[in-house]
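Rather than the whole complex, this shows some of its chains in their spots.
When the chains are written out, they are named A, B and C in that same order, and each has its own residue count from 1.
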Amino acid sequence: MRKYGVADTTFSRVDMGKEAVNAIMKEDPEAKVIRYTVPGIKDLPAAAKRLIDAGCDGVITLGWVGKTQLDKYSYVAASVGLILVQIMSSKHVMDVTIHEDESSEDRLYEIALDRARKHARNLVRLVRDGPNALTPMAGKGLRQGYGDAGPLD
Amino acid sequence: MRKYGVADTTFSRVDMGKEAVNAIMKEDPEAKVIRYTVPGIKDLPAAAKRLIDAGCDGVITLGWVGKTQLDKYSYVAASVGLILVQIMSSKHVMDVTIHEDESSEDRLYEIALDRARKHARNLVRLVRDGPNALTPMAGKGLRQGYGDAGPLD
Amino acid sequence: MRKYGVADTTFSRVDMGKEAVNAIMKEDPEAKVIRYTVPGIKDLPAAAKRLIDAGCDGVITLGWVGKTQLDKYSYVAASVGLILVQIMSSKHVMDVTIHEDESSEDRLYEIALDRARKHARNLVRLVRDGPNALTPMAGKGLRQGYGDAGPLD
């Protein structure tokens, strides 16, 4: 049976973890989902690693990053860490992030849920259906949280 | 018996280490706490690693970062290091940081103590109570050192 | 038999993966090529690692990076990750990237295909022909996506 990990934070201002759990269960009803909530983004790598240790076939992390330059430095460190967990485990750890300054506050709620949902589906497709599941969309300029940019030609 | 590590610095202008030790002992009276004091943030990864080597189930580090851009580069390096200790050990290493320029000097004392105290409690909850201990607060916009930002909707 | 991996993204606005697959097959018709499509650049390190695990002798990744500073931070993290896969495996993982702001939009399509194609050939030369295959061009100021800068003297 497939097992997915969902790691989220109490720093986040939107419950993206719940949205991701629901999207995974809808997309892959037979799978098991384990959730892990930590204070902030710098705690996500440990959560992701522990979810992998617990047998997850793939993990999605849902980070929320503040507006200051200091928050951005933390984002770089956390992202490097999540990528290291990927490499060490040879498993996908999808690092989904909302930056509090990427849009006006009244739009962030919908952006956050859309991004969590779409990337949760992406995770299922990669874990369940393999390396070519997303290939028909390669180069199509897909976006999560916003409308697709679309392909150039 | 649970064992926690607390790593702090002589560079810090507030004794956050003591505050964290006290908060852990209050929250989890049966646990053992080991403290490790180093000069500055770039020494914290070694301290955290050695605390884990000594059997700690989780570690909190209390860093203080100066105002210059050079200090911020050191912060990035130290944060990457602390995240690596997390990943290598599959244990939480909570990287609690005060930036000397994040607020006016007269408020930093209270911010530092509040942040140390709240994250010490978070560490206990993660180590003692597990991955879902903080899930009821997921997406709630919690903050440490400042008032909570609260959830968006 | 030689085996190459090609990892690309659905975020990309040009199908560089297809171009790279074709260039490799043209350059080294006896080889096998495995493609792996992920959502975005931060997922490329896991794809590259899994392609190496699947027996690839070398990998080319085709990333597309947005215009904002936040996208650039993600680029740094992804690049560090891809380099780590190189080091861990002692294999080439060529990190080919298009930055959406490196040129005007109407030129990006050709730049992306040219870069994918040329670096796919570079990968074949390194994997099939070894460390001195590119030495005649050392110091010649070669570019991919643009005209060559040429040597100084």
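Here, contacts are C-beta pairs under 8 Å (C-beta built on N, C-alpha and C of every residue); 3 or more make two chains touch, one makes a residue touch a chain.
Computed from a predicted model, the values in this text were never measured in an experiment.
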Every chain here is the same sequence and 3 are shown, so how many copies does the full assembly contain in this file? 5
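What we mean here is this: only the chains that are shown with their structure count from here on.
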Is the chain-to-chain touch network here best called a line, a ring, a star, complete, or other? line
Turning chain A onto chain C by a C-alpha fit takes a rotation, in degrees to the nearest 5, of 70
So what's the Cα centroid distance for chain B and chain C, whole Å? 39
CA centre of chain A versus CA centre of chain B: separation in Å? 24
Set of chain A residues in contact with two or more other chains: 76, 80, 84
So, in the complex, the side of chain A touching chain B is made of residues 8-18, 34-39, 42-43, 45-47, 49-50, 53, 68-70, 73-74, 76-78, 80-81, 84-85, 88, 105, 108-109, 112
Parts of chain B lying in touch with chain A, wherever the complex brings them together: 72, 75-76, 79-80, 82-84, 86-87, 90-95, 99, 102, 119, 122, 126, 131-135, 137-144, 149-153
